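Just below is one structure, and these are the notes that go with it.
With one protein chain withheld, the remaining protein chains of the complex are depicted in position.
By letter and in written order, the chains are A and B; residue numbering begins at 1 in each of them.
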Amino acid sequence: MKFTVQVNEGPYQHQAADTAQQFVRAALEKGHEIYRVFFYHDGVNNGTRLTVPPQDDRHLQKGWTELAEKHGIDLVICIAAAQRRGIMDPDEAKRQGLDADNIAPGFRISGLGQLIEGGIQSDRTIVFGD
Amino acid sequence: MAILHIVNKSPYERNNLTSCLRLAKAGAGLILIEDGVVAAAEGGKFSGALKEAMKDIKISVLGPDLDARGISRDKVIEGIDVVDYGGFVDLVAEYDVPQSWL
Partner (left out) sequence: MSATKKFLFLNRKAPYGTIYALESLEVVLISAAFEQDVSMAFVDDGVYQLLKGQSTDGIGMKNFSPTYSALGDYDITKLYVEKESLEERGLTVDDLMDLKWEDEDDDWAEKDSIIVVSAAELAEIMDQQEVILSF
């Protein structure tokens, strides 16, 4: 099966991002395909490379990046939600005249259409949030 | 389409479970995850509603979330299936459409 996963909340504040990550790993282990993970609302905060969580606890952003790098998972951050919350890739930062970007490896910024497209192309679309 | 309802909030905190049960059809599935797992413990205010719902709806609970919250397996309402993340994935595949009650 092909899954699209929507993540509505940021790392650590809610369990949503953790549950989503665990779900994705379990789905891959079962041989399913993750078509896309779409980050919306505060979920876009999963995509900053600037987090420094305590060393004795999980590193959510690195978990996502590893899923992208090892399994080719498409991690998409919604541009509108990202602009509101200050998640920037180099191009977007330049376009907005900002002096920095912060996007983590493995993530890409794109439009809300990617969520709808994921829903169309996938067998199951599951949402994790508050 | 058979729906797999997903409730991640405690019924003592939010009305997600109550609304879910009001709108779930017979033949649907329900999985309690995250803080929602507290509803699966026997002896609480919502045990009756869950047992009633179980007549028409298959209810599961995410084991790792029970463990995290110190709710032992023997406290889980009889008839509720305890599953792991793999079992959660299986449920999502088994039912036609997942519906999260956020």
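Everything below uses one rule, namely that a contact is a pair of C-beta atoms (placed from the backbone, for glycine too) under 8 Å apart; a residue touches a chain by one contact, two chains touch by 3 or more.
Values in this document were obtained by computation on a predicted structure and should not be read as measured data.
Colleague: One chain is left out of this view; which of A:G63, A:P105 or A:G119 touches it in the full complex?
Modeller: Going through A:G63, A:P105 or A:G119 one by one, A:G119 is the residue touching the chain not shown.
Colleague: Name every residue on subunit A in touch with the hidden partner chain.
Modeller: Counting over the whole complex, subunit A touches the hidden chain at residues 6, 8, 40-41, 80-81, 111-113, 115-117, 119-121, 125, 127, 129.
Colleague: Residues on subunit B that touch the omitted chain in the whole complex?
Modeller: The list for subunit B reads 1-3, 15-16, 19, 22-25, 96-102.
Following the convention adopted for this analysis, only the chains that are shown with their structure count from here on.
Colleague: Distance-wise, how many Å sit between the C-alpha centres of subunit A and subunit B, to the nearest whole number?
Modeller: Centre separation, subunit A to subunit B: 26 Å.
Colleague: Under the definition above, what is the set of subunit B residues touching subunit A in their complex?
Modeller: Contacts found on subunit B: 6, 8, 33-35, 64, 84-86, 88-90, 92-93, 97-98, 100, 102.
Colleague: Provide the residue numbers of subunit A that touch subunit B in the complex, in ascending order.
Modeller: Listed in rising order, the residues of subunit A that touch subunit B are 1, 3, 8, 15-16, 19, 22-23, 25-27, 29-30, 32, 123-130.
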